[in-house]
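Here it is, the structure in full.
Of the protein chains in this complex, all but one are displayed in their positions.
Labels run A, B and C following the written order; every chain starts at residue 1.
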Amino acid sequence: MASPGTLKVAVVGTGKMGADHVRRIQEVISGARVTAVVDVDAERAKAVAARVDGCTAHTDPAEAMASADVDAVLIASPGPAHEAALLAAFARDLPVLCEKPLTPDAASALRVLQAELSLGRRRVQVGFMRRYDTEYVKLKSLLDTGQLGRPLLLHNRHRNLASPPGWTSEMLINDSVVHEMDVTRWLLGQEITGITVLRPTPSANAPDAVQDPQFVLFETDGGAIVDTEIFVNCGFGYQVQAEVVCERGTARIGDGHAMVTTMAGRWGGTVAQDFVERFADAYDREVQAWVDATRRGEVGGPSVWDGYAVAAVCEAGVRSLREGGRVAVELVERPALYAVS
Amino acid sequence: MASPGTLKVAVVGTGKMGADHVRRIQEVISGARVTAVVDVDAERAKAVAARVDGCTAHTDPAEAMASADVDAVLIASPGPAHEAALLAAFARDLPVLCEKPLTPDAASALRVLQAELSLGRRRVQVGFMRRYDTEYVKLKSLLDTGQLGRPLLLHNRHRNLASPPGWTSEMLINDSVVHEMDVTRWLLGQEITGITVLRPTPSANAPDAVQDPQFVLFETDGGAIVDTEIFVNCGFGYQVQAEVVCERGTARIGDGHAMVTTMAGRWGGTVAQDFVERFADAYDREVQAWVDATRRGEVGGPSVWDGYAVAAVCEAGVRSLREGGRVAVELVERPALYAVS
Amino acid sequence: MASPGTLKVAVVGTGKMGADHVRRIQEVISGARVTAVVDVDAERAKAVAARVDGCTAHTDPAEAMASADVDAVLIASPGPAHEAALLAAFARDLPVLCEKPLTPDAASALRVLQAELSLGRRRVQVGFMRRYDTEYVKLKSLLDTGQLGRPLLLHNRHRNLASPPGWTSEMLINDSVVHEMDVTRWLLGQEITGITVLRPTPSANAPDAVQDPQFVLFETDGGAIVDTEIFVNCGFGYQVQAEVVCERGTARIGDGHAMVTTMAGRWGGTVAQDFVERFADAYDREVQAWVDATRRGEVGGPSVWDGYAVAAVCEAGVRSLREGGRVAVELVERPALYAVS
Partner (left out) sequence: MASPGTLKVAVVGTGKMGADHVRRIQEVISGARVTAVVDVDAERAKAVAARVDGCTAHTDPAEAMASADVDAVLIASPGPAHEAALLAAFARDLPVLCEKPLTPDAASALRVLQAELSLGRRRVQVGFMRRYDTEYVKLKSLLDTGQLGRPLLLHNRHRNLASPPGWTSEMLINDSVVHEMDVTRWLLGQEITGITVLRPTPSANAPDAVQDPQFVLFETDGGAIVDTEIFVNCGFGYQVQAEVVCERGTARIGDGHAMVTTMAGRWGGTVAQDFVERFADAYDREVQAWVDATRRGEVGGPSVWDGYAVAAVCEAGVRSLREGGRVAVELVERPALYAVS
């Protein structure tokens, strides 16, 4: 229960996600505080810093990381800015929590991977927060006991109330199904080797020219078939579900309920309206786990390898979406640093 | 409430299914009785007939149908015997309830269709009993109201405790997924235009050389994508579920429960162990509906066209299972006799 | 499977319930037909008889029972007319299905009991149809296995959309909770020894001067405590639930669901709107069971003793409702004819 010094964190990116992480570190979790914030928009950085005691504002990540008052870095800037921020952190040997995506494409993710490899040890936890969701954790634990036997099929559902302005067909793969790519690999302990994106007639409620919903199939190197329904204009709320079918039984999450009301001829409950309502606790646990591990001098959770592998699946998925048919996923050999423990 | 005369039924086939229909007509439903039974095994026919007052035993369907004591025919013999029995009934202009499959292949189904066409009116109700299941009926009614909007996706689950001896990979398509073919077409009011059978690594509990589970995709002429998990050695029971995803909401059946017990650290209920437990009421309603319609001089329910279309999808499915990849489904033009009302 | 002759039934009372039983016997169940109907309203009796082939109309039950064309009697007239009809049936030694209540009070029920006793064998099945509901049957079967241990508590819920015109506070006991009295005794295999009716402030939606809801407590001779919420103007539908708490676990019924829809921010399903929707199958099974037993020469199901015991509990309950406090239930000694098998 001893309390080694409070972790001093630089938060890179002060947009919606970054500002929420600042709030989380300052007001929700234990053992850390924000000592520096970084944003290309200097005014925004200053505004956020002004609300936190003893917090400095910067426009250059490397400058913030140079401060003696920074022990660790949380990267929440836009994806294209991640690679430079990660390399800057590596240069100072600082531990990092990097929001997903690790980087926007497989080639840049591979460069980050090679840079971390050259450090000889892991420095980065990638922000796939579903691995910290209570229900996903239960499902993973159950699968790991082996009592259901080997997983054969995995059915995923991923539904959003409505897509934000500017959302494209590709973003259903890169920004939504990306989560199912990670949890599929994690739950099954298998790599995805092929992806096929099927295109039903779009919903009348989807924006023009947006292919929504999509039905996405993965094959894995363990012989499992995985399907994901992604429907970002479902109109009723935010819903994430998973059902694993194993040799001796099935397990399902995301279909639970809290309060049930009965009124006016119907019984039932409410659906979460966005990912914040559904996954707020998972974000809290993710950041707490990173802070706790970092204070113990450890690095855990999703790795740069996971970030790279998922980037490769995304690229194949976008190609399948555009061209039709199955697209194979090609990965470099998995380095020993990222061996599954 | 007037009671026109009791319907006198000849039951063709006295195996497990035929004998069960005899029991159903005699002991469960109202308005009919069995006056003749037919089986190629004369002893079996006699044994069944002996348990029913005033019932004669035959080995030839046409002979039984020639009796003045027969108003209608229920065909429950093996699939290859259906065509001859149907044509015999057509010759006598008798109304028929024909167990699925209508016939074992699309070509013979088409011959039956043309024979019925030449009569100028429908005589046959095909035994797709799921259309009489209370839950499927609710789902169909809801879809027909249009309040959920247009259907985009349909997810089916079809699980059996264990496959009987001699069960083959093809039988998962022809004997199990055949039901999902019919309900897909019926629920959506669309024809299936293509089928793809995916093959995960089989369960260790599947018999040697049996591809179980399979993951089957349909495309429809309305642009919907439909997936069916068929898993006939799931080990825990019999489970049939369907979830329709529409433009404004979803609806799901097959996941209900009756009694919930809590004991020894767990809450939950039991899973049906076979299709009889799950669909006994649907069979009762199906036969009652046929008897009631027949006594009113009407023919309703699944038609010869449905039997033919499903036979064509089965053939394409078996080809996809064997050869891999998508196989298109080709149908003749739908005759006006079978127009959707 | 042998079919002894079809049972010829006289239906006494052709109001809503009686007419529904005529429909059930003629159109739903197997093995019986209605050959006579009786009503004090001769026109109503004639109108019902006219819709059934070979059915005669009467105003006097005894006259109908005198017909050679009557094998059995179904009594569905108002409660005060039951005693005379039952005694008439006993005079002809005819088997009876008597709708609940057996008679309107304990004294008359006891007279009927003594009349049946003097026949030396059971002739009457009392119409407590919940014993034929699939869920209650499952619950009873589970309790009888003993795997949950001894029952300690039973929680009942009984809710109606709205009370019909003229409904009084006493009718909540005599017409609604009467069902919980029977199922409590049956499920637990115990007699009710005391009853207390508690009166919360009535709902604003209850008719003037009607005490609705009520919260009713039973004690049993096995030491169990049983509570029943009766709320006949709940406003949302018809809902009957029961939860038994035993030494090693609990079991609950009436809370299941069929189709679940998700739409407009909510998931859930519909509530039955009346007892017909909830218990139609139970009525069908009840009458089929009676017909089947009668054709086998047997009498089963709820007995005259059950009808008498429940009448005694009703009387005590109405006294508790009016006067407050616990009222003891006094029964005569249980005759051997009604020993629990």
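Everything below uses one rule, namely that a contact is a pair of C-beta atoms (placed from the backbone, for glycine too) under 8 Å apart; a residue touches a chain by one contact, two chains touch by 3 or more.
These numbers were taken from a predicted model, which means no experiment stands behind them.
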Open item on the list: By the document's own contact criterion, which visible chains does the hidden chain reach in the full complex?
Closed with: A, B, C
Task: Touching the absent chain when the full complex is considered, from A:260, A:276 or A:328 - done: A:260
Task: Among C:17, C:110, C:137 or C:152, the residue in touch with the chain that has been omitted - done: C:152
TODO: Could you list which residues of chain C touch the chain missing from the display?
DONE: 149-150, 152-153, 155, 198-201, 203-205, 213, 215, 217, 222-225, 227, 229, 231, 234-236, 245, 247-250
TODO: Considering the whole complex rather than only what is displayed, give the residues of chain A touching the chain that is not shown.
DONE: 1-3, 22-23, 26-31, 33, 51-53, 134-135, 138-139, 142, 147-148, 248-253, 255-264, 288, 292
- [ ] Extract the touching residues of chain B with respect to the undisplayed chain.
- [x] 235-237, 239, 257, 260, 262-271, 273
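By definition in this document, only the chains that are shown with their structure count from here on.
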Open item on the list: Going by C-alpha centres, which chain would you call the most central?
Closed with: B
Task: Chain at maximum distance from chain A, centres defined as averaged CA atoms - done: C
Task: Same or different residue numbers at the chain B/chain C copy interface, by half rule - done: same
Task: Between chain A and chain C, centroid-to-centroid distance (C-alpha), Å - done: 58
Open item on the list: Quick check: how many Å separate the C-alpha centres of chain B and chain C?
Closed with: 37
Open item on the list: Could you pull out the residues of chain A that touch at least 2 other chains?
Closed with: 235-236
